[in-house]
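Complex shown without one protein chain; remaining protein chains in place.
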Amino acid sequence: MEYEVIIGLEIHSELKTDSKLFCSCKNDFGGEPNTRCCPVCLGLPGTLPVLNRHALELAVRAGLAMNCKISGFSKFDRKNYFYPDMPKAYQTTQYNLPVCYDGYVEIEVDGITKRIGIERIHLEEDAGKLIHDAYGSGSLVDYNRCGVPLIEIVTRPEMNSAEEARALFETIKSILEYTGVSDCKMQEGSLRADVNLSVRPKGQKQFGTRTEMKNLNSIRAVYRASQAEAQRQIEILERGGIVYQETRRWDDRKGESMAMRNKEESMDYRYFPEPDLLPVIIGEEWVASVEKNMPELPRSRRDRYVNEFGIPKYDADLITMNKKLSDIFDRAVAVCGKPKLASNFIMTDIMRRINENGEEILDANLTGDNFGQVLLFLDRGDITHAAAIKVIDKIVETGEEPKHIIDGLELWVQRDEDLINNAVTSVLEANRPALDDFLAGKDKAFGFLMGQVMSKLKGKCDPAQVREVLMKEIDKSAGRQN
Amino acid sequence: MSICNKTIKETAALLRSRKIGAVELAREYLKEIEEKNPSVNAYVTVCHEKAVKAAEEAQKLLDSGEEISLLCGIPMGVKDNICTKGINTTCASRMLENYKPPYSATVYERLEKEGAVLLGKLNMDEFAMGGSSEHTVFGPVRNPWNTECVAGGSSGGSAASVAANMTTFSLGSDTGGSVRQPASFCGVVGLKPTYGRVSRYGLIAFASSLDQIGPLTRDIYDCAIVMNAISGYDSRDSTSVNIPCDDYLQDIDAGVENLKIGLPSEFFDTAMDDDVREKVLSAVQRLEERGAVIKEVSLPSVSYSVPAYYLISSSEASSNLARYDGIRYGYRSEKAENISQLYKLSRSEGFGREVKRRILTGTYALSSGYHDELYIKALKVRRLIADDFNRAFENFDLIAAPVYPVTAFRIGERAGDPLKMYLGDIFTVSANLAGIPALSVPCGLDKKGLPVGLQLMGKPFSEKLLLRAGLVVEQETGRLSIPCEIQEHI
Partner (left out) sequence: MSADKKLIRRIADLSNIHIDDDELEGFAGDMDAIIGYMEQIKNIDTGDAKPMEHVLPVHNVFRDDIPEDSFEREKLIENAPSAEDGCFKVPAVVEQ
């Protein structure tokens, strides 16, 4: 039988604010345990929350970027449950009046664009962290992360494959990065997703029973967990079994999920309006000002690359998917004025380095400015392509100025005609058979000769110039022969 | 005769004329506390050294000749649910028996800054839940007028300490009458300000949408002095209102001529002691004699205020008190072997029975299946009650009512019947539900020689008008002070 997979995601993203959601503690990852805490985020008796305006604006910005409606009237609620990482024993969140609702994002899988609905985006606080103590005698609680602002993005159950789930997660990640809403550092847990998934026989109207997989914190995990869970449910149905509504935990190392203790029935969060916070009214003017300050979104940036720069859509997609890379590209184009050169260089050489060494190479020394300068030199023929690659590697390593690196490594293209002439002459003399081959119509032999000359020149000359001299010399010897 | 029966105004004058020094004054009060506390049980913590030190600082300010607050050097007591940095703040609960907050409540900071001298922390019903100050881990507060009787609650220690001259003034908190009712039982002035007028930052929450800190004082004038110090916007409390405060002393003696005062028929139709009814009505009559216009007014929905109040306050309390889990502070059961027991046993052993009843009630009202028909319904009734008051205030400046249906009852008399206790709050809870200010001012003694209070309610932020009218009542019926023969027995 054929099955239809139905997936919805709940994505939690920490917001890039300077301070926490309800107090002035720093919103920073890490730090010694309990050193980014105060009486408010520790929920000490008598303390009260005051809402961070910027956090609210970031939530609105995320909503606008995902084509959501912004609630004119919004409020906070308490979600009551006990857990040692929740110092107030309730999470301040938004229950029935989220900041943003009813939006969508567009994803692309295999060249087909699909619109996925965003049901809501709400603002809430993060919890602390449990650490197992060294002696196994108990657990330790660190509340540094407690009170860090989060948005929860809830999609409609409109994805039908693991590929679509992955594409959505990637797309939302890049939107959040572009809009400056979050830095999406997944290794720090600042972006994580829950996957809700069910399957049903194709054609059946009624939804199947869904399971929820919690806290997936990489794109790969979202993909693999979706794939495995769809497979698991289909196998159960094939066997005539029953899929239970439950929460499952994904083990990324084993590549499988396990049912968590099922407390669904006894969970009663007793939501009620947070009496310590007043409602939020977001007028049209406010929305307009957030909209005005909205950074360019990946989609529009891609379209700009395609339409203005004439870059292939595939390349433009790949570059814009990563905001840092795209920022470097944009700046480099501004510096060197050669978008195609820049995109080609990125698509081949930079991408290879990212694949080999990870995205971190974009974090440190490589900037749009120094990359642009390298391209400028390359474009003018001041350095060769091979040299340019060496310079980039050195920049990543040391952050030195391109010019400085080129000076140091003596990578400047030699323009000395005599030098080239001499090299060409001596190569032609030493490789008479190859010359003859070429003259006899074996075009391949030219490449060999060219290589020999370049190698003789230690790659320091402009290949175009070398080629020109070589051709001229070959013509001459052909003339002599005839 | 001791200096400890003076008002703030009188004491401030003595301090300024050098008739007494701030340190000497603090010592006098500490002595008074030492003598009387064993029988009144108003204080749960006495800050001997800190008080003397604060008094020394105050004296420096007094000596400096600079313009200083009337409260400089004035002794005060603070209810034990208001955080005082480094000083035990217990909520009279086993749960917080040894809790020393690392920060101070805004109100306390403000008073400290004005030079008021903290004598100690005051006994109360556990987590401010109760109307008799019997539900406390430290034993009941006794009414200085008759130590067989309760002092009222939950700010029983705050009221008793002022009445028994164990402080010049005190702070209490009022969620459903917890300042006004003990003030009435002990014959002192108590004010519950408009919700949002006084910062709640550092007040350990019972029911966040109803709680408000208020002063308990010997007379109306003192109440205005304390209000001038504690009211006003606080950026740390989102529900504190950012509008300018009145000077509560200005025009305080402007009288009540032509003020329209409403008597809610729903309240006066309620069963109450004859003595209470008589004293309240006679105080109202005095107001009329001084030029106020008295008329009946109807507040149809206030009859439902008790269930609405208990559902809302218990719901919020069930959430506010969930944080007491024995992890970051507070009582932790030694019997707990796992995390689940840590929660369940710590909370079971740390909370008293009344607190548990409220938590259970609130959890029930918020739980799925009952949420809409109990909690949400209570919020709707709250709206109706607030609307009733709004409508009434279109035609009236003030509303007059009793504070409590009876005067101070005997200790233990009502402890076994929680529902009966709840029903007694009928006159006070509606002001909290509507968020309006309400004053309790003594208006005489009943046949047993126990104080009766008159309650005056006004529109939001009309504290100044309440105090003006309260002053007329005080002038007409006289300040109450405990007769010497009783004082000697305490």
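Order of writing sets the chain letters: A and B. Residues in each chain are counted from 1.
The working rule: a residue touches a chain if its C-beta (ideal position, glycine included) is under 8 Å from a C-beta of that chain, and two chains touch if they have at least 3 such contacts.
All values reported here derive from a predicted model rather than from experimental measurement.
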Hidden partner chain, touching residue among A:52, A:71, A:182 or A:384: A:52
Residue of A:7, A:25, A:346 or A:387 touching the missing chain in the full complex: A:25
Which of B:363, B:440 or B:462 contacts the chain that the document leaves out: B:363
Contact partner of the left-out chain, one of A:133, A:291 or A:407: A:133
Residue numbers in chain B that touch the chain omitted from display: 98-100, 102, 195-196, 209, 235, 238-239, 241, 304, 307-308, 310-311, 318, 322, 325-332, 336-339, 341-345, 347-348, 351, 356-357, 359-361, 363-365, 367, 373-374, 376-384, 386-387, 418-419, 422, 433-435
Positions on chain A where the hidden chain makes contact: 17-19, 24-27, 32-39, 42, 44, 50-56, 75, 82, 84, 130-133, 136-143, 249, 260-261, 263, 266, 268, 270, 273, 275, 277-281
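Definition applied: only the chains that are shown with their structure count from here on.
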Centroid spacing, where centroids are CA-atom means, of chain A and chain B in whole angstrom: 57
Chain A - residues contacting chain B, complex: 39, 42-51, 78, 80, 82, 84, 87-90, 139, 141, 268, 270-272, 275-278
Contacting residues of chain B [partner chain A, same complex]: 81-83, 89, 91, 96, 99, 101-103, 105, 200-205, 207-209, 235-239, 315-316, 318-319, 322-323, 325, 327-329, 339, 343, 363, 366-368, 371, 375
